[in-house]
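Only one protein chain is missing; all other protein chains are in place.
All chains are identified by letter, namely A and B, in their written order; residue positions are counted from 1 within each chain.
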Amino acid sequence: MPKCLVCYKWTLDEQDIKVKPEDLSLDSSRAKGKISDFDRNAIEEAALLVEKNGGAVDALSYGTASVKQSLKDALSRGPEKAYWIADASAETADASVTAMVLAAAIRKIGQYDLILCGEGSSDLFNQQTAPRLAALLDMPCLSFVNKLSLDGDTVTATRKLEDCEEVVTVKTPVVIGVLSEINKPRIPSLKQVLGAAKKPNEEIRIADLGLKPEDIQPKAVRKSVKGFVMHRKNVIFKESSAADRVAKLKASLASEGLC
Amino acid sequence: MNFELTEEQQLIGQSARDFAKEYLEPIAVELDHTGDFPKKAVNALAKHDFLGLLIPGDLGGAEAGFVSYVEVIENLSRYCAAVASIVNNHTIAAYAIQNWGTAEQKKKYLPGMAKGEILGGFAIFEHGPTPGVGADALVAIKQDVGYVLNGKKAFVRNAGEAGVYVVFATTDPALGAKALTAFLVEADAIGVKVGEKLETMGLKGCPVADITFENVVIPETAVLGAVNEGTAISAKALAVASVAEAAQTVGIGQAAVEHAAAYAKQRVQFGKPVATLQAIQTLLAEVATDCHLARLGLQNAALLIEEGKPFEVEAAMIKSFLVRLGSKMLLDTCQVEGGFGYSEFMPLPRMFRDIAGTNLLDAPGDFPEKLIAASIA
Partner (left out) sequence: MSILSPEQQAIKQAAKDFVAKNIIPFAAQYDKSCEFHPYLLEASKESKIFAMAVPKEYGGLDYDALTQALVLEEWGYGCAGMGTTLAASVLSMDSVLVAGNDDQKRRFFTPMLNAEIGSFGLTEPGAGSDAGAGKTTAIKVGDEYILNGTKCWITNGSFAKVYVIYALTDPAAGMKGISAFIVERGLPGFTIGTVDHKLGIRSSNTVELLLKDVHIPATSLLGKEGEGMKIAMKTLDMARPAIAALSVGLAQRALDECVKHVQKTFVGKTYPGQTLQFKLADMQILVDAARNSLHEAMHLRDAGLPYSKESAISKTFCSDVAMQVTTTAVSLMGSYGYTSELGKFMRDSKIMQIYEGTNQIQRLVISRAVLAPPPAAAAQKAGK
């Protein structure tokens, strides 16, 4: 009967973010929040594990004040309780800060057999949270996991690496980073959505975590975030025959060293 | 005044959106071609609690509010308005049973309706201008066995698929509509004859047919509400239905304007995307505006329904608005897409045919303005 914890991030839906053409800055004013994509897979995976093996899932999130909007969403997807830390420091947090805060919170909450999160967040995709968390909690870390099963206290995972797939076993407790292909999150039914309001949630204050000020100082400072716009060359070849047009195109590509 | 949906309402809407993308988007085109009742999709809807959205929890429903309901309908309609029609007509029948049914009636039908085992239908219209009046009107004669129904109901949605119909018949032809009474008639009752499926312009997949009643015997316990309360019941239920249908219109309109805008951004004529032309911008802007205002109007009416407050005037207003401007959403977006907006290989023509079915008058001469005027003059 495993006790699982899923760490998830509440991010902005990138579909709603517009790039201002003048200076490529981002306009997020109309962006709605969402649970980071891979984290959604992590929540689903934990829910599936618990449906199969018994036990329970908790959820934990560290974010700005907006993290409160994420609770019902997360609780409608399987977890029984949600812990949350809302602090301004999350706005500029880098991977080291995030891992520090989450680790401190986990130490405060209690013991878990499996700690899951997405391989990377849908906004920054640093892919550092799981390994850093494992190091801080002195647990093994399994990353790039696309298949997971549990037998007693033994976890069997398939890791998808660049040129091969590796099957590993490890004893709990363990930190696991999951890929999106591990599952397809089910759509919460209406009863699950409405049931989320009845589930408990608990705020953890960052001041109660016993962290030093330098622990929540980001080591990597973000200077700017700009949009990427693809510029089209808009070259049209107007030669009358197809053969001539192809020849012109070939010459043009060759002059740019592309063929 | 808070215009924002609650978290639950947003999550429910998102669930409906995700559901529609997964289960309805892949079948929408085929459904429009065949018109075959989408049984698999309806079963999936039931599993996600969409068919019992308004039904109380102790009867197996999700017990969500009406604002959540219209959020669901709008999101389903963005992908497949025909399926949204099936849900709407089913839900109005369940609403009637929930609001006017006895404890026994509710227990008999609502759990099955919540599970999708029984689909609901609402048989109010006739070929004459007023239900209960005219040669073909449905008449219910009281006898010691209960009531005997004879006559015809017209344009019944979910006909042939529903397991139970909320049927309106007059208990006294001389009094006509004044003696209109609501009954619960099961589809397999002897003498219930569902006619041939009618060819609809759109919303194909939601069956529409006339139903003939030939000496249909139903017990007294089949009366829904009080005898002669039928006109009041149908008026209220149809008012609720018009808000639900408005959500369909807005869902279709929203999908259309998004598609047309995306088209306009990439269609280059005269050296620039047509989205840069004021003519196109005007068309898109008007549709987006009407859609937005309609959404606010229907959400307001939905909230009144949810809070048990008077809502009939607001419901009539949103209907009046969309009778005038509903189909325009597709007339204008099809215009933006030009020849592509006329080709059935593209999605807009299907939406054009669908949206026209969501702002129909209940019957010729039955204008929502009458009720609105009565409320102010």
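Just so it is clear, a residue touches a chain if its C-beta (ideal position, glycine included) is under 8 Å from a C-beta of that chain, and two chains touch if they have at least 3 such contacts.
If you're wondering where the values come from, they're calculated on a predicted model, not measured in any experiment.
Peer 1: Any idea which chains on screen the missing one touches?
Peer 2: A, B
Peer 1: Just to verify: which one of B:11, B:28, B:154 or B:233 makes contact with the chain not shown?
Peer 2: B:154
Peer 1: Among A:205, A:219 or A:238, choose the residue that contacts the chain missing from this document, as touch is defined above.
Peer 2: A:238
Peer 1: Touching residues of chain B against the unshown chain: what are they?
Peer 2: 125, 127-129, 154-155, 198-201, 208, 268-270, 274, 277, 279-280, 323, 327-328, 331, 334-335, 338-339, 341-345, 349, 352-353, 356-357, 359-367, 369-370
Peer 1: For chain A, which residues lie in contact with the unshown chain of the complex?
Peer 2: 238, 240
One rule holds in what follows: only the chains that are shown with their structure count from here on.
Peer 1: Which positions of chain B touch chain A when the two form their complex?
Peer 2: It comes out as residues 7-8, 11-12, 15, 18-19, 22, 47-50, 53, 62-64, 68.
Peer 1: Applying the document's contact rule, which stretches of chain A touch chain B when the two form their complex?
Peer 2: It is residues 69, 72-73, 76, 187-191, 193-194, 196-197 of chain A that touch chain B.
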